[in-house]
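Omission of a single protein chain aside, the complex is shown with its protein chains in their original locations.
In this document, chain identifiers A and B correspond to the written order of the chains, with residue numbering beginning at 1 in each.
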Amino acid sequence: MNALLLSALMGVVMMFSGIVLKSKAAIRNIAIAGMLALLLVNILEMNGTVFLVIDSKGMIGFDRFALLFNSIIFFSTFLYLTLSARDMEKVGVNYAEYLALIFFILCGIALVSSFRSLIILFLGIEIISIPLYILTGSDKLNLKSNEASLKYFLLGSFSTGLMLMGIALIYGAKGTFYTSGINMVNGAISPLLIAGMLLLMFSMAFKVSVAPFHFWTPDVYDGAPTVFTSFMATIVKAGVFIAFIRLFDEGFASQQPKWKLIIAILTAATLLIGNITAVFQQSVKRMLAYSSIAQAGFMLLSVYAMSPDSKEGLILYAAAYCMATIGIFAVLIKMSDYTFDGFNGFAKQQPLLAAVTTIFLLSLAGIPLTAGFMAKFYMIKAAMYNSGLLWLPILALVMAAVSVSYYFRVIQAMYFRESSTPSTLTVTPAFRYTLVALAALVVLLGIFPNLLLAWLYF
Amino acid sequence: MIPVLLITIPLLAGLATFFIRDEKAARSWALLASLLTLGCAVAGITFLKGAANLEAHAQWLPALGAQFSVKLDGMGQLLCLLTAVSYPVIFLGTWKATYANAKNFFALMLLAQAGLMGVFLSMDALLFYFFWELALIPMYFLCSTWGGDKRIRVSFKFFIYTFLGSVLMLIGILYVYGMTKDQSFSINSFYNAGLSNAQQNKLFWLFFIAFAIKMPIFPFHTWQPDTYEQAPTATTMVLSGVMVKMGVFAVIRWLLPVLPLASYAWGDVVTTLAITGMIYASLIAIRQDDLKRLVAYSSIAHIGLMCAAIFSETESGMQGVMIQMFNHGINIIGLWLVVEMIERQFGTRKISELGGLAQKAPAMAILLVIVALANIALPLTNAFPGEFLMFNGIFSSTVTQYYLWFTVLGGLSIIFGAVYTLNMIRKVFYGESNALTAGAQDIRWNEQLALGVIVILILWLGVCPQTLLNTVQETAHSILNKADVLPYIRKH
Partner (left out) sequence: MFQLLQSGLNGTGAGSYLPVVIQIIFAVGLVAFLMVVTHMLGPKRKTTDKLQNFSSGIESHGDARHPMAIKYFLTAILFVLFDVEVIFFYPYAVNFKMLGWNGFWAVMLFVAFFLCGFIYIIKKGALKWED
């Protein structure tokens, strides 16, 4: 609750800071300080300090899982802002507004991470989506950015429509918006409930870009300004995933036999399409877009498995994925050439940045000693023990091996190929240190994942 | 204490090497670190033999049931010794080789050593998997950065192959973990998982493919000749001398005792593959003109024999494999050293372009002949007892009815081995010297030293193999006990 209120407040503060303050550095510092405060109050709430109790009639419930997840989200955003906030200046003139929108999105994530009622879910999803449409199109003079924004908006509103229809049907079947009420089994299962559940599943699948609802993702991620792609592909995606798992865990747990196979098929399709298409990309940015689809497939395993294990897995996965991808994007934003060849000889020009990027890429590929491995490990473990289905985990891991082929192309370019043009890249020492700290964190979580998971219980 | 040191010395030394700017200093530092590791390994085998010294356990991920648990058993001792011996020899043998960015080269080499040590020492499946990958990553960077012209593509093939194998193994590990009674990754829980026949048969290939790719066993071997050819020689030595032993070792420790029923059921298939690979590789080796590829194919043949001997499930076969792992590592490093010398001097590896080296470089010729004879397992060389025991094991195997065929076909490939090795010696060292080899020089001091060590080991272990056999006897016995399927067959 603390974070929910503060994030909305911070959004308003950022809006006005753009009017009051003229210095961009000051605006940025306020945003970073606000982010830190957000993280702090959220951690305080984890320890039992709640500043303002608002009676939501049980529509919002901040449990341990939601709070920890929010902490990860806020921490990732904090890193994201420290690394990339400076690069937002290049996008357009409305610097403060971009930051305000990011805070509003965080407010939406705080809502969807803790919803107990479908109304709050809808509200949260919309609070996340609408600022995203704006951020996607924020590069106003770029035609690709405009196209991406329009595409995202049209398809996004369509999926929102599906979601509303689903909620309406479920209300028709159960007479309640509360997930606990929806989960209750009384009498025969109404076809309305199943239809509503499927509609909800599809619209959520759209929001997290699960195949076959992923077609918007590459274009939107590619068209959006790279700074915001970084935010969309990591924090927002992870944030919507918690809504996904919460919805199916609390709302539809009793209908498991009905949706389990569908989710399994969606997962398999996402893994296959995301990974195999990513192999053929020529631009690193587009490759990362497809890789985000592939990683969504892995995260979907947690919905599929639906157990305490899978929640641990999602926590770890969200952290590992966000940190690694934010790191890679932070470097990518600085590059002038987004193709694989643009990375040629990077290790000679920027040995430190190349080394940390390598660690992030290894983490995404799921190589041991990085957080990405532990995350995949937990996911696979959860998926194996809660179904007895062996083909899905095997497929997932084989696809992880496929993913190596495109992640390693960047490493190959950086280390083993020579560049033809000298580097024009300039970075501040603070940027370097933050990236190194981030890489260290990725490795640390890869060896001791319980440092993070312990928070889930104590 | 010893196992922890064996892992941490190369690990920390390797990480530190990244920060040494001077090439000479990095080289000396790497040699020093590897000698220190060797000292530890020798100490662990000779005078610090107490059980307390040879194992270490610490909490790692209690929620998962994974422990940091390392132990030096008989087979582990031998392989750690091999890893520890090979590194100083390799560094010495390639002392004069120059590398761009040498500090990174030595750092990665040492990191790979840490990974290899970890693989041989871990007594916890998850830890094992960690080290299995940790050994692979530095190798990938080594091959891709300092190799030949086609290095990027070739080493990527190598990486994808092995990584695909490892992820299958990960599934297998997780499956067995789920079946263990105390939800633990420890090796003893794995041994007592009590898997049913059907489960074992399903799991067998998940594990075996991973190990078969690493060894490599036909038809998973296609990465190997290319990688050996393209990688820098020092790396090839590690790859073929030590790293392929990871696969053999893993079959012995993690496959046979964990899935005894499946190993029994699939034994014939695996042995057939191994024998096929032996003959196939030997035939290709006979036709090879490239020295590096010749050694690479001969390595496939030797590993095939080890694999066949493991699945014979006899005590003499098992002991033979264990000591042969050590001996083969020593021999093949020797062979690579000679190949490296020849390539450096003449700029070619083509057998057809060389000839008459013995007159110009007598010391090199003598040393090479000894190494080559060891490679074909002549009596009095170190490989003889191992191969003899392995053949004995295959022939006396009670788990297969085709033992006679396996022995005869395996023996055939040994004859092929003699053909291509002696042929190579004849063409390269004897006969008329040509324009290219006329100006040949004899070997340098560092190479003499490295090859000298290898030759001494070859002769010493050839004359008295009992020291090695004593070390592994107990391990072989206990592995076979766990892999014994007779009680099960009697029950059903």
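As a working rule, contacts are C-beta pairs under 8 Å (C-beta built on N, C-alpha and C of every residue); 3 or more make two chains touch, one makes a residue touch a chain.
If you're wondering where the values come from, they're calculated on a predicted model, not measured in any experiment.
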Report task. Report, in label order, the displayed chains that the undisplayed chain touches. Result -> A
Query raised in the report: Of A:N142, A:S190, A:Q255 or A:S283, which one is in contact with the hidden chain?
Result: A:S190
Query raised in the report: Just one of A:V12, A:V50 or A:V279 touches the chain that is missing; which is it?
Result: A:V12
Query raised in the report: Residues on chain A that touch the omitted chain in the whole complex?
Result: 8, 12, 15-16, 19, 55, 187, 190-192
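Here is the rule we go by: only the chains that are shown with their structure count from here on.
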Report summary line: Taking each chain's mean CA coordinate, chain A and chain B are separated, in whole Å, by 43
Query - Complex contacts: residues of chain A adjacent to chain B - result: 362, 367-369, 373, 377, 380-381, 384-385, 390, 393-394, 397-398, 400-401, 404-405, 408, 412, 415-417, 448-450, 453
Query raised in the report: Which residues, counting only chain B, touch chain A once they are in their complex?
Result: 60-63, 129-130, 133-134, 137, 141, 144-145, 151-152, 156, 159-160, 163-164, 167-168, 170-171, 174-175, 177-178, 202
